[in-house]
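Apart from one protein chain that is not included, each protein chain of the complex appears where it belongs.
On to chain A.
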Amino acid sequence: MVSELINANPVIYERKERRVRSVPSAAADEYAVEAIDQQEIFDILSVRIYLYLCILLDIKDPEHPYSLEELKVITEDAIEVDDGCGYVRVTFTPTVEHCSMATVIGLCLRVKLLRSLPSRYKVDIRVAPGSHATEAAVNKQLNDKERVAAALENPGLVDMVDECLSPSYE
């Protein structure tokens, strides 16, 4: 049983001030579907997902409940969106190269997007090139729909993902 956290001293980045979105004019079609863009995806992912670095080590009290944004695991420019085609690609950077949390982070990102985006969206999730020791293997697993579906039928894993997506201590 490992007694130390994987990344005991994560670098915390300042939370970015949210850009004010312009309100559409009254003359605009009130039934128009609002296009989804980069910032919106980033907002969906960063503000709400908290990362418990200690969860995998089976420690009860979370010590590092920082958001993915604060840990710079995802940044706004690492999100590619094409609303016309209904496509999103998220590139994330695990905090350490051997981070076994990479697949959990990827799964959290996928579940959050699944719950937030219209069903027509195609989503690709990958680790930033050069950021992980077994990058190709992690990417393959995160983008295998059948493997993701089976993983999400595992109650323990679903509980962990749900906890990351809406932490109970808030």
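The working rule: a contact is a pair of C-beta atoms (placed from the backbone, for glycine too) under 8 Å apart; a residue touches a chain by one contact, two chains touch by 3 or more; residues count from 1.
Throughout what follows, contacts and distances are computed from a predicted model.
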Quick one: find the hidden chain's UniProt protein name among "Probable cytosolic iron-sulfur protein assembly protein CIAO1 homolog", "Large ribosomal subunit protein uL15m", "Sodium/hydrogen exchanger" or "A-type voltage-gated potassium channel KCND1". "Probable cytosolic iron-sulfur protein assembly protein CIAO1 homolog"
Residue touching the undisplayed chain, where the options are A:K72, A:R89 or A:R147: A:R147
Touching the missing chain, which residues of chain A? 119-120, 122, 140, 143-147, 149-150, 153
